[in-house]
Each structure stands twice: as structure tokens, then as C-alpha cells.
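Every protein chain but one is kept in place in this view of the complex.
Think of it as A, B, C and D in the order they're written, each chain with its own count starting at 1.
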Amino acid sequence: MHTIAWLILGLPLLSATCIHLGFKRNQGLSTLIATSSALITLILSLVILGNGKDTSTAFSWVGAMGEHFKGIEIGLRIDQLSRGMLIVVTGVGFLVHLFSLTYMKDDRAKARYFCGLSLFMFSMTGIVLASNFIMMFIFWELVGLSSYLLIGHWYQKPSAADASKKAFLTNRIGDFGFMIGILMLWGITGTVTFSELELWSATPAPFNSTYLGIALLCIFAGAVGKSAQAPLHVWLPDAMEGPTPVSALIHAATMVAAGVYMLARFFTSVDLEIIAFAPQTIAWIGGITSLLAALMATQQDDIKKILAYSTLSQLGYMVMAVGLLNAQAGVFHLFTHAWFKALLFLGSGAVIYACHHEQNIWKMGGLRKKMPLTFLTFTIGTLALMGFPLTAGFFSKEQILEAALHQSTPLFVMAAIVATLTTFYMGRLLLVAFLGENRSKNSHHAKEVGALMLIPLVTLSVLAVISGYPFVASALSPLYDHVDFHFGPAFWASLTALVVGGGFAFTFYRNAETDPLSDKKIALVFRNKFYVDELYAQIVRFGQDCVAAIVHFIDELIIGGLIVGGCSRAAEGFGKLFGRLQSGNLHGYATLFGLGVILLIYITVFVP
Amino acid sequence: MASLNDYLLVSGLLFAIGLAGVIIRSNIIVIFMCLELMLAAASLTLVAFSRFNVSSNGLPDYDGQVFVFFIITVAAAEVAVGLAIIVALYRARQTINVEDLTSMRG
Amino acid sequence: MDQFLFYLFGFLALGGGLLLVGFRNPVSSALSMVVSFIGLAGLFIGLNAYFVGIVQILVYAGAIMVLFIFIIMLLDLNNEKPFQFRSATILGGLAIPLLFAIQVLGVIQKGPAEHSEKFPLITEETLQQAADGFALKSDGELLPASEQTAIYRSLAHQDSPKLPDTNLIGETIFKHYNMPLQIMGVLLLVATVGVVVLSKRSSKNANKQN
Amino acid sequence: MSAYWLEIIVLIGALALLCIEAFAAPKRKTTIAVGAIFPLVFALILTFIAQDFSHLNQELDRFYAWDAQAKFFKSLTLMSGILTLLLAIDYRKILSRFTANPDSDDGTGEYYCLILFACAGMMWMASAKDLVSLFVSLELTTITSYILVGYMRRNVGSLEAGVKFLILGALSTGFLVYGIAWLYGATSTTDLEVMSHALEKANPTYVLFGLSLILISLAFKIGAVPMHLWIPDVYQGAPTPTTAFLSVASKAAGFCVAIRVLEPFLESHLSDSVILILSILAGATILFGNLAAINQRNFKRLLGYSSIANAGFILLALCSWNQGGDGELSSPQVVMFYLAVYLVMTFAGFFVLVTIAKNTGSDDISGFDGLASRNPLLAFLTTVIIGALAGIPLTAGFLGKFLAFNIAITSSHWVPVSLGFIGVAAGFYYYFKIIRAMYWREALDQTPVKISVSSLYTLSVLTALLIVLAFSAEPILWIIGG
Partner (left out) sequence: MSLLFVLIPLLGALAIFLGSKAKSTAIATSTINCILGLGSVFCWRADVWSMKVEILSSPSLHLAFGFHDGMSVIMLVMSVLVLVSATFSGKCPEGREMLWYGSILLMGAGGIGAFLSTDLFFFYAFHELALIPTFIMIGVLGTGDRKEAAWKITIYLALGSIILLAGLIWLVSASGSENWLYSSLLASSIDEDSQKGIAALLLIGFGVLVSLFPFHSWAAPAYASAPAPISMLHAGILKKFGLYGLIRLYPMVSSGMQCWLHWLIVLLLFNIIWVGFVTINQKRLDHMLGNSSVMHMGYIFLAFAALIEAGSLEGNPLAKPAAVTLMFAHGISIALLFSLTDVIRRKTGTVEFVELGGLAKTAPRLAFLFGLAGMASIGLPGLANFSGEVLVFLSGFHSYQGQELGTLQIATIIALWGVVISAVYMLRAYRSTFHGETVKATSEQTVHDLGPFCQIPAAILCLALLVVGLYPKSLLGHLAEPESKTPLGQTAK
């Protein structure tokens, strides 16, 4: 059992190492190694799932030092949460590998790509299996690295290179908080291991709950970075510069969900009733993120960007759920969302592939006829995302709305609006991209993609439908509480959202050639993402680059120039002065000699 | 008879005058003379002390006067060598003015 | 009388010194230096240091001065240029010696009180008492007359006992200051060699020039 | 054998050579130089086997000390005499150019003899323990130095240096004499040993006044600020062997005398004043010597300033007066140690200087340009020497500075110590200018720099010594009785 767990963690690393060191030249072999390692990990994950026992294993990474510090462990914790998450990660991972075989087949740096994928699988599995926060932080950062590598796969494109940099740096800011949180948590509880945190929580020593709350918020900052919550959400849309399968894997299904996963870990380990302010903050941040992202999504033209904002929005949902102390709902949505969002991304990948890397939905159109199967799967994904009844998304969203309804009315209203907006923009996407007429040469020449691409699409679309049903969810979902369905306000709200959103989308975008809303002022704000990027650019420019320039200037001027230079100039000046005393003139010498005599006598005889 | 302090004062003033000459004058030979004056002033102090610090037998302490003897000898030797150098300098530079001796400085 | 002589010679010494510094003509300077040294010699004699006083006149006024004047003549030195007003030098030349003199004064004033009293004269009694010291052997016995030194004889002279300072200095030098005297000899030798080296003309060179 | 023969041996050698020079003038004057080395070597060997004789001759005993300090300073003088002669042999071309006859070395014979006389004078200084013998031997040295400085009588620089040295030297002699007079007046004796007992009863003002006057003259001798003014000019103008001799032997003799004179006072109730003035002198000297050297372009002059700076570091050790014992070195021992090291590195520096000056015809630092390519071995040796002068660890030069700082910090003389830091840092700057010239710069003239065999060997031995002494300084400790 432990061996299998270690294998799941180690295989992708092995694969990445092998590819990098040995088989980079042999592209085919590289892809094969990576894909088969993904397959094996999936199978192993299923084996673990089938086994179903909670267990953990660890080895000491840094030994204990003193009494307070018990060392850092690299450990694997297998419980329901990690088992389910493992399935999501390896499942989506394998399908994305499979999809990539076709999607990337013309890329010259295929080996590097698959190496990156394997590295990502390794890091992500690490997060999932981590038994303590420091180990989670380690893999957290490694995930950031692999994301950096994969987003920047086409590093020669300046936008891709910049996007990868942005993603890494934004995540770093989140990690800054995460690390503080871990440190504080360590200080407060004396441990960072989840199991020990549970023990601590069960028998809490007297402690200052405010600081625990602050620690939680700091840890949440990590999630804000990784799960792209406001205000650190800016990297995710940009990350769409990476290859589409990467977006599906990392920026839709798994990595961005890691924040939610981590929060779920924390919330299931520590009893948080006493520090309500922290979860509330989290819930609000989630809610606001989801609303803003949904608004932004309504005016995007890039198919991947729309999906990216929808991801943001859905992540906000999940975070909100977790913040409402309903981790089950959040994680359940994570689980369902992973499938249908991966499906949507891979679907968009297929479309982009078919349209020769055209991503603007206004230049597509009429793809329904050209790629019927893709259209079908994409529609299923869209419906799931909208929360159409009987799809997976419906169930999970329902739980979140339910939770919001019970905890906070404003958040519930917000969630309902988001649901409406989701229907609206997804409807827009579907209508513009797949229906209507071909609006460009690229879409005109599009044709159905190959089987290797379709297999993942079909598999995912099946999962997008069934994963919400209790018989699947209870088996596979990381956390799942069965809630009996009832026609409450949540259901009606959801249904209303569906109808209203869909109706608006249909009204505006049926057979539209251009966006009829784009000339509205408010639309401009949405299109420009509330100018957050611009704001950040200014902050970076003034808060960092200008400060850096000023600091550098001061550093050189005052320390380098005035103090150091001053000292050396003073020394040189004194040297010159002394040199001038050495005038070569005996008069001068005699005078100075006499002066010295007077002083010397004075000091010796008359001073004491 | 005058007191010891009178003699010490005279010798001190004489020494100071010599010092003044060394500082003010430009002619090396005169400067040299002033230096001799300083030595002589020091001799006066010595003799005065030797007369005052009577030795155990009541006579002046002749150690001091012996020292004066050495001083005079040294001064003579110094003058000889010094003047030789000055003459050589004069031959080379046609000057014995200290203001002209500033080829090395800084 | 003593007092008057002290002032006279003191005035001579200081006045000569001032003139030495003040005259622009080096020859005048040299001559005023002689005056100063004569005054000094007078002061020496006033301090019962007859030998030193004489030597002062002989060596300084006699030998060294001649040397100086000889060189001045040899080099045919003109008057020094009139003092140009170079404040630093003049100021230094006046202020520093002045300060020095003040310091000497300060030191003198801090001296013991008996230093401002007049010297006790060397009376005949003193000489007599001192003579006893020279009359004794190391074991305390009186010396036989044949072995009596000139010092003793001079000190213990019946009618006019005198201070035999030449003898005393000679005895001190040759008995107690043997080694410095030898070094002094070397010093004079070196000075001689040095003077020769510094002023000799190369014979070959001279031949060539001829 | 009695110790006082040591000077006699040197003197006999000098006289004999003088006679040979006068009456049987050899064709090549280097014969005289080589001949002059023998008595020095002989005396050097005898220094270590000579006996104490104080029980034999009471009168001599009053003027002649024979202890570890005397032994050390005598051997130091002899060593520097030997090295000066070696240097002079290398320098003879330039020397003869400016003496009697430009074409021959006729005028140089006496030069070597005078070095012997000066050595004798310094050896007496090393043993002087009475102000009279101190004065006499010091004057012997000084007057000989006047002649040695002004020896190149066809060279204006040499004469100018001679005159400056003469005037300022005579001035300092005046102060010395005046100071001795006051000390004598206060204590009725010139014997330092007797004086140390008489200090209790003596008038402190008189004593301090006399001492300060003597200090002026000693400061002149060792080149301490503010009596250092003669050093740069005289060092620059004098014939290089004289400069080397002055900067090592004369300075060392000065320090020997300083230790002898100051010891009674530093042990007395007046020690506070003495230490105060000494630390002021030390601080000022370090600061001046090092800072004034920064702008120097002339290597010889630079060495002059460096010798001032080193005097400052030695004063630092002296002002932290400490009687030693119990595994610690006393101040005089540190001074001696420093001087021993200083001898090695300074002479090494002068050998380099002579070699460079012979090749380029100037003393400027620019003469070192491109030495690394013109003579890599010499450049390497010079680097080590410069490193030692700057006080880089693992050279003997560092050990000297280290001991000085060690003793100063132990006695908490923070002001001069911190000035010392500044000095050392500035020292790095100007010493490294030589290294810069050798390695960084390209010479206009790429001809190889030639070095005479004797210089090369001497230089190599001296350089090796600098390294070896850093790791086994016990021989020096043995001599200084540590």
C-alpha cells in the first residue's frame, strides 16, 4: 500500500528525469514514457481507491532539532480526501496526456513538454498526498515551477514568456503569505502535520484565537495565489498562453484546485468555529472573485480566456463554500468541476487545433457541422458548467447555493447572480463559436479531430454527467456528503439563473456577427477586466520599479558615493593636505617642527 | 650672584632666539649659526645645573661640564661636515638660500 | 658686582643672539654671534666654570667662527634678500620662539623654590671640605703627600684655595668618561673623512681639465 | 670574548679599509665593499657568542649595556650594514656617476667605510645606557649619516637632501642637548639607571620638560610626526643604499635609544604623561604616514612615507607599555620583533627599487609598469614583499603588525588603534598601487628587466624569509629573549 503510494509519487518524477536526461532526443519515446507513467499512476490510484484504507507513511527529511522542532517529514497521507483528489489528478492527467499526443505532435519540443507534464504530475501528486504543511509547501512551489515551465513552453513568444513569469511571481506572492501562515501555525500549535493538527484541535491548549485566525488567513493567501482568487487572479487568464491541454490540466482541473484542496485539508483538520472571522473573510473573497470573474467572462472573445474566467468564477464558488465552513460542498464542486472544465478546455483545444490555432470565437462559428462530436461533448460540458439539472455541475452547485443560503443571504444572492452570468456567457460562447455561420477561413477548413483526441473528450463528457450522482460521487469524490435533493430556494434560484442567463444569451448572440454589447461602457469595463491588470502594472511600476530605481540611486549616491566615496576622498584629501605640508621648503619644515615642539611640550608638561 | 632661574631663563631665551633664527632666516649658513647658538644655550643650562647640583663633596657636579665639553666637540664636527655639504651645494647650485631648495616635495 | 656682571654678559649673549638673527649680512651675523658667545663665556665663568668658558671662546669664537667667516668669504655671499612679507614664516618665526620661551618660563616657575634663590658662593670652606675627599684613599686613610693630586693641592692651598676645575674636568673625562671620549675620537675622524670626501676634487678629473 | 670588542672589530675593519683606500687604492672599489662585509659578518657571528663583562670593567659598565636588547639591535645594525653594502654594490654605477669622477668609481671607496663607521655608531647606541654615551654615539651616527646622504655631491637632489637633513638634524640635536640638560638638572645624573631611582624625588615639571625635549629629538630620529618632515625629502634625495640604511638601521637605533630612555619614565609615576604623548605621536604618525603616501608617485618617496607609517605602528607598540612576562611579549620585544621584520621587508623593497631604477633610470612607480611580463619572477617576489609591507597575513609583515596591534588592544589604546586601522587600510591602497603597476598596466618599453645575480639571490632569500618567518618566528623570539 505504501509502496504503491510512493510509486504514484515517484513515477512521474522518474519519468521527468528520464526524459530530461536520456530521451530528449527521442521525442516519441519521451511521450510514450510520460503517457505510460500517467496511465500507471492512474491505475495505481484506482488500486488505492479500491483498497480504501486510511493510512499514512513518512520519512524524515530534516531531523528533529531541540524539543520544539520535531523535524520535517516527507510523508504520504491517504484518506478519503487524498484518494479522491488523486483520482481527479491522475484521471484528468492521463486524459490530458492522451489528448496531448495529438495536440502536440507537431511541436519540436515535445519531449520538453512531456517532461514538464510529468514534473507537474509529480508535484501535484505531492500536494495531494502531503501529510504536512511544509511538504505541501514544497510541492506547492514545485507545482508553480511546472506551471511556469508549461505556460512558458513557447517561450519565444513574448506573451507566453511574460505570462509564465507573471504566473510564477503572483504565486510567489501567495506563497509569501502561505509560508507566514505555516510559520505562525507552527508557532501556535507546535506542529504542521495534519494528523497532529487534528489531535491538537481535539484537545486545544489555551491559545490566542486571533493569531490562529491570522495564521489561517495567511495560509489562505497561498490558496488565493494558487487558486487565482482576487486580488491575485490576474495570472490565470494570462496563463492561457500555454498549450491548451496544459490549461485543461493545470489551469482548470487540478493545480488551481489545489488551493481549495489545501483549505479543505486545513478545515477538516482544525476546528474553526471559534475564529469565525477568518472563514468569513475567505467566503467573501471567494464570492467576490466569482462575481467579478463572471462579469469579466461575459465580454471575452478568446475561447480560452472565457473558460479561464469561468474557472476563476467557479473557483470562487468553491472557496466561498469552504469559507462557509462547508468544505464538502466546495470539494464536491471541485470534483465535478474538474471533469467538466477539463472537458471544456480539451474541447476548446480540439476546436483550436482544428481551426489552426485560431482562438477568437468571433472567427469561428458553425463548427457544429464541422466537428459534431466535439460540439456534442462541448455542449455537455457547457451544460454541466451552467448547472443544468441532471448534470454533475447541477448537484455540486446546488450544494454550494444551499450552504450559502443557510449561512449568508448576500452571498447567496451573489452566487445566484454568478450562476445567471455563467449561463449567459457560456451560452454566448456556444452560440457564437459553434452555431451560426463560419466567420473565417480557419473555421471554414476545420474538421473533426482524431480519435486520440476524442477519447478523452468522450470519457470526460461521460464523467461530466455522471460524477454528480451520489453513486459515483460517494465513491470517487474527495469529500462528499450526500444531501437529499429537495426543491428549495436554491433549486429555484438555480433554475431561474439558467433560464434568465440562457434567455439573454440567446437573445443577444443568436446569429450575431459581432458582439452587440461591446459598445456599452460597462462592457468595456468587463472586457478590460475592471482594469485590474493596468492597476497592477502601475503598482508594479511605481511600487517596485520606481522604488527600485530610487533605492538603487540612493544606494549608489549615499552609500557608494557619499559615505564610501566620501571616505576615500577624505583620505585622499588628507593625503594631499599632508603632501602640501611636505612643501620641500626648509622654512616650512622648521615652522612645522617648531609647532610640533610647542605642542609636544605642551601636552607632555602642561596637560596633566 | 644671580639665581639658577636667571641662568635658566637666559639660556631658554637664547635657545628661543636660535630657534627663531632657524625659522626665519633663509641663508643656510646663518641658520647653521643659529643652530650653534641653540647648542650653546643648552650648554648654559647644563653648566648652570652643574653649578647648582653640587656633588657630595660640595663642589659643582662636573658631569654636566664634561657634557658641555662633548657638546662643543660635536658642534665643531658638525660645523665642519655641515659647511662641507653647504660648500658642495653651493658649487652645484650656486645658492645657499633655503627657498631654492625645493626640488623635492609632495 | 656679581649681579652686574651677570646682567652684562647676559645682555651680551642675548643681544648678540638677536643681532645674529637680525642682521642681513652674514658676516655681521657671524660677528654678532661672536659677541653672543663671549657673553656666554662670561656667564660660564660667572658660574665658576672657567675651563668651559675658555673653551667656549677658543673653540667657538676662535675656530668655528673663523670657519664660518672663511666659508662666507669663500662663497662670496651677498646680503640676504630683504625679508619678504611671508606671513607664515614671520609669524611662525616670532610666535613659536615666543611660545617656547613662555613654556620655559612656565617650567622654571614650577621649579623648586630654592632655584630662585641666589647661588651659594663657593667659599674657601667649601673648598677645604672638598679637599678632604681627595685626600683620602679608598680605605679611608690619608694619602701621603707624594701621592697628593694637583686637585688636592689646589683645593687645599693654604693661602688662596682655588677651584681646580680644569683638573677636575680632566679627571672626570679621562677617568669616568673614557668610552664617550673614544667615540668622540671616532666622530672627529669620521668628520674629517667626510669633509674630505665631500670637497675633494678628483685628481684624474682635474688632470683632464688641465 | 667581551662584548665591547664588537664595535672595535667593526672600527678596525673600517680603519683598515680606509687606509687601503688611501694608500693602496684598489682598482675596483667593490673590493672595498666586499671587504667591508667581512668585519660586519664577523661581528655578527660574535654577537651571539660575546660575553657579559660588566664584572670586569666598572667604568665601561656605566656606558655599555649588554643585554638582549643590545644584542638584538647590534645584530640588526650589522645585518642592515651587510645588506646596505650589498645594495651599494648594486648601486655603485649611479653612485659613481655623481661622485668624484663620472667615469670611474674612484669616489666611492669611502662610502663603504662610512657605512662601517655608522654601524659602529649604531652599535654603541644599542648599548648606550647613559645620556652622554647616548648623545655621543647618536651624533656619530647622525654626522656619518649627513655625509652618507650628501655623498653624491654632483647630484643636486643628494645635496639638497643632505642640507635638509643637516639643518633639521642639528635642530633636533639642539633639542636633545637641551633636554638632556634639563633632565640632568632635575636628577643630577645622566646615568639612566641612576636616574630611574632619582625620579621619585626629582621635580616632575623639569623631568617632563626635559623628557619632552628628548622625545622631540627621538621622534626626529625615528621619523615620528611632527618631526618626520625630513624623511620624504631626504629618502628621496639620498643615494638609495643610504636611504635603506637610514630607514632601517637608523630608525632601529632610534627606537633602541627611545626604549632605553623611556623605560625609566614609563616605569615611574610619570608614566601617564609619557604614554599619553606617545600614543598621540603614534596616532598622528600612523595617520600621516599612511595618508600622505596615498598620492605618491615616486617609489622611493613612497618607501619614505611607508617608513613613517611603520614608525607609527612601532610607536603603537611602545605606547602600550607592557613589561611582558607570563607568555606575553613586552613592548620592547614587540618593537624589536617588528623591526626585525621591517628590516627584511624594507631591504627587500630597496633591492627591488635599485633593480628597477637601474633598468628604467627613475624611481617612479611607473617604472614597475608591466613588470609581470618583463620579469615575472621579480614581479612575484615584489608581490610578496609588497604584501608583507601592507601586512597581509601569512607574511612576516603581518606578524609584526599583529603583535603591535595585539599589545595595543590588550592595553585598550583605542584611539591610536582605530587610527591604525585607517592607516592599514590606506596602506593597502598605496602598496597595492605597485602591484597594480606590475600586473595591470602595460609598459611602454617591453624589454625584460635585468636583475643582478647578487640582488636576485639576496632578494629571494629575503622574500623567502618573509614567508618562513610568518610560520616560524621563534628565531627572532630567541634573539629578543621572548
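Operating definition for what follows: contacts are C-beta pairs under 8 Å (C-beta built on N, C-alpha and C of every residue); 3 or more make two chains touch, one makes a residue touch a chain.
Because the structure is predicted, anything quoted here is derived from the model rather than measured.
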Among the displayed chains, the hidden one touches A, D
Using the document's definition of touch, tell me which of A:47, A:274 or A:551 contacts the absent chain. A:551
Return the single residue from A:7, A:169 or A:458 that touches the missing chain. A:169
Contact residue for the chain not shown (choose from A:155, A:485 or A:530): A:155
Answer key for D:181, D:372, D:449 or D:462 versus the chain not shown reads D:372
Absent chain, residues of subunit D that touch it: 324, 327-329, 372, 376, 380, 383, 387, 390, 392-394, 398-399, 402-403, 405-406, 409-410, 417, 420-421, 424-425, 428-429, 432, 435-436, 439-440, 471-474, 477, 482
Residue positions on subunit A contacting the omitted chain are 20, 60-63, 65-66, 68-69, 72, 134, 137-139, 141-142, 145, 152, 155-156, 158, 161-162, 164-165, 168-169, 172-173, 175-176, 179-180, 183-184, 186-189, 207-208, 211-212, 544-545, 547-549, 551-552, 555-556, 559-560, 563-564, 568
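Note that in this section only the chains that are shown with their structure count from here on.
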Based on Cα centres, what is the most central chain? D
Centre-to-centre distance between subunit B and subunit A (centres being mean Cα positions), rounded to whole Å: 94
Indicate the whole-number Å distance between the mean C-alpha point of subunit C and the mean C-alpha point of subunit D. 32
Separation of subunit A from subunit D, taking each centre as the mean of its C-alpha atoms, in whole Å: 76
In subunit D, residues with contacts to at least two other chains: 132, 135-136, 139, 143, 146-147, 150, 153, 163-164, 167, 171, 182, 205, 209, 232-233, 295
Listed in rising order, subunit B residues that touch 2 or more other chains are 8, 15, 18-19, 22-24, 26, 31-32, 43, 48, 50, 52, 63, 66, 70, 74, 77-78, 81, 85-86, 88, 98, 101, 103-106
Tell me, which parts of subunit C touch subunit B in their complex? 2-3, 6, 10, 13-14, 17-18, 20-21, 26, 29-30, 33, 36-37, 40, 43-44, 46-49, 51-52, 55-56, 59-60, 63-64, 67-68, 71-72, 74-75, 77, 80-81, 83, 89-90, 92-94, 96-98, 100-101, 104-105, 108, 111, 115-119, 121-122, 126-127, 129-130, 132-134, 163, 165, 168-169, 172-173, 176-177, 180, 184, 187-188, 190-192, 194-195, 198-199
Residues of subunit C touching subunit D in their complex? 103-104, 107, 110-112, 175-180, 183-184, 186-187, 189-191, 193-194, 196-202, 204-205
Which of the residues in subunit A end up touching subunit D in this complex? 571-572, 574-576, 578-579, 581-582, 584, 586, 588-590, 592-593, 595-597, 599-601, 603-605, 607-608
